[in-house]
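One protein chain is absent from this view; the other protein chains keep their places.
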Amino acid sequence: MTGIEPIIHYLKTYRGKPLTLMEVCGTHTSAIMKNGIREHLSPQIRLVSGPGCPVCVTPAAYIDHAARFALMENHVLVTFGDMMKVPGKTGDLYEARSRGGRIKMIYSPLSLLDLARENPDTTFVMAAVGFETTAPVYAMLVKKARQMGLKNIKLLLAVKTILPAMEAILQEGTVDGFICPGHVSAILGASAYEPLQKRYNKPFTVVGFEGPQLLTAIYDLVQQLERGTSGVHNLYPSVVEKDGNKKAQALIDEVFAPCDAWWRGLGLIKGSGLRLRDAFSDFNALDEEIQEDEAVISGCRCTDVITGRINPEECPLFGKACTPTSPKGACMVSSEGACGIWYGTGRSRQ
Amino acid sequence: MCVALPGLVCAIDGDTALVDFRGNKVKVNLGLVDARVGDYVLVHAGMAIEVMKKDSAQELMDIFEELEAEVYDRD
Partner (left out) sequence: MKINMTHGSGGQATSELIRDVFAKRLGNSFLSRMEDAAVLPLDAKKERLAYTTDSFVVTPLIFKGGDIGRLAVCGTVNDLLAMGAKPLALTAGFIIEEGMDTQVLERIVDSMAKALKEAGARIVAADTKVIEGRGGLYINTSGIGYVYEGASLGADMLKPGDGLIVSGTLGDHHACILSHRMEIDNDIASDVAPLNAMVEALITQGIRIRAMRDITRGGLATILNELCEASGVSALIDHKAVPIRESVRGLCGILGLDPLYMGNEGKMLMAVHPEDVQKALAIIKNSPYGQDAALIGQVKEGKGVYVTTDTGSLRTLPVLYGEGLPRIC
C-alpha cells in the first residue's frame, strides 16, 4: 500500500454494516467538500456534519445582543466575517449595519488592542465565538488588555467546548465514530478524547485537512469498526501531540471557567461553554447569560441533522422554506453548516 | 471550525513574530509556542498555536507506513 488508491478502493467497495461517521469541525466540513471525499465512499458509509461550526450553533439571541452593541453610541462591534449573515430574531448583522450599526471585521482578535488604544472614547465589543482553538486568543487579548490598562475592550462571549457536545451526540447513539477536529486537537491533545472513547467504546481519529489524509482517517475509522476495536488515533502528528499545547490550556484555564451553554439546534449542554473568571469579569460585555428562548420553527429538524440522525434533505423545510438566503435553523445559517453544504453541492445521496 | 495556516517565522520581536504565508506578512503572537526564526508555525486568528514538526507530505507517508503495518498484522 503505497498510495491512496487502495484506500479509495476499500472505501468504495465497503459492503459491511452501515456506518455513520461524524466530523465536528466547520473547516473539516469545508475540506471534505473541497476534496470531493463523499464521492469515494460506498453508500454504506455515511459521513455527517456535526455541531462543529461555532457560528451555526450560536443562538439567535446572541446576534440580537451583538446588533444592539453595534447600534450603541460610542460602541463598535468587532467580529469575524462568518457572523454577518447569521439570523437573529430582529435580523442579521448586515441589517444592523444598514441601520447605522458600526461593525468592524477583523482577522485577529488581538488587533483590538491597537484599536482600543488609538480610540479611547470608543468601546470595542468583540463578538467572541469559537471553540478551544480560538479561546486562547481571546484569553491572550484579555490578559494583554489588562497589562496595558485598557478599559474599552469587552467580550460578548459565546465560546464553546467541543467534548461535551460530542458526548451529547454519543448519548443519542446515532454515531459510530468521530473524525476529530484538527486544530482544536492541537490545543487539547489527542489524549483528550480517551475518556469518551473508553466510555462509549467508539473510535476517534484526529486528522488534518488535506484530501488524502481525510480519506485515510475515514479508512482508519471503518477498519476499526470492522475489526471491532476502538482507540484514539492521531493522523496529524505534525501539529497534534498527545497532551496538546500546555501553554494554551493553562492560559484558557487562567482566564476562563467552564459554564453551561446554549447550542442552536441542540439546546442547553452542561459545561460546554466558557465564561470569564471573576478576576476578568469586567471584560464581559453583558452581565447576564444569554438565554436561548427562540421557539424552534415548526418542522425544523436541525437537531436530528446535527446529531447525525437524518440527512439534510430529509428535513421537510430543506430547500423549500429553509434555504441559504433565508435560513430557518442552525444547519443552514452558514455555508459550512450541514444543510448549507448539502444545498450548495446540490446533492442527495442514493 | 478553525481556519489556520502554516507560515514561516521571519523575524521575532519579544512575543511577536513576523510570519510569512507565501508572501503575506502578518504579525503573529508567539505566546503559546517556543519558536525560532526559520520555524514553520501553525497560525490561527493571529496566534501561533503549534510549531510544525514535519511537512504534510512526509506525514502522509509515515501514516501510510503505520497503517500498512497494522493491515499486515491483521492479515
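Read from first to last, the chains carry the letters A and B; within each, the first residue is number 1.
Everything that follows uses one rule, which is that contacts are C-beta pairs under 8 Å (C-beta built on N, C-alpha and C of every residue); 3 or more make two chains touch, one makes a residue touch a chain.
All values derive from a computational prediction rather than experimental measurement.
Asks: Check the options A:20, A:35, A:174 or A:191 and report the residue that touches the missing chain.
Replies: A:35
Asks: Where the complex has a chain not shown, which of A:22, A:47 or A:84 is the residue touching it?
Replies: A:84
Asks: Which one touches the absent chain: A:27, A:123, A:185 or A:249?
Replies: Answering carefully, the residue with contact to the hidden chain is A:27.
Asks: On chain A, what residues meet the omitted chain?
Replies: Residues of chain A in touch with the missing chain: 4, 8, 26-27, 33-37, 39-40, 53-55, 80-82, 84-85, 105-107, 111, 129-130, 134, 210-212, 214-215, 324-325, 334-336, 340, 344-347.
Asks: For chain B, which residues touch the unseen chain?
Replies: 1-3, 5, 21-26, 43, 45
Here is the rule we go by: only the chains that are shown with their structure count from here on.
Asks: Cα centroid separation between chain A and chain B, in whole Å?
Replies: Taking the average C-alpha coordinate of chain A and of chain B, the gap between them is 21 Å.
Asks: Spell out the residues on chain B that touch chain A in their complex, using ranges where they run on.
Replies: 1-4, 26, 29, 31-33, 42, 44-47, 49-50, 52-56, 59-60, 62-64, 67-68, 70-71, 74
Asks: Enumerate the contact residues on chain A facing chain B in the complex.
Replies: Chain A residues touching chain B: 1-2, 25-27, 52-54, 107-111, 130-131, 133-134, 136-137, 140, 181-184, 186-187, 208, 210, 212-213, 216, 219-220, 223, 227, 235-240, 245, 247-248, 251.
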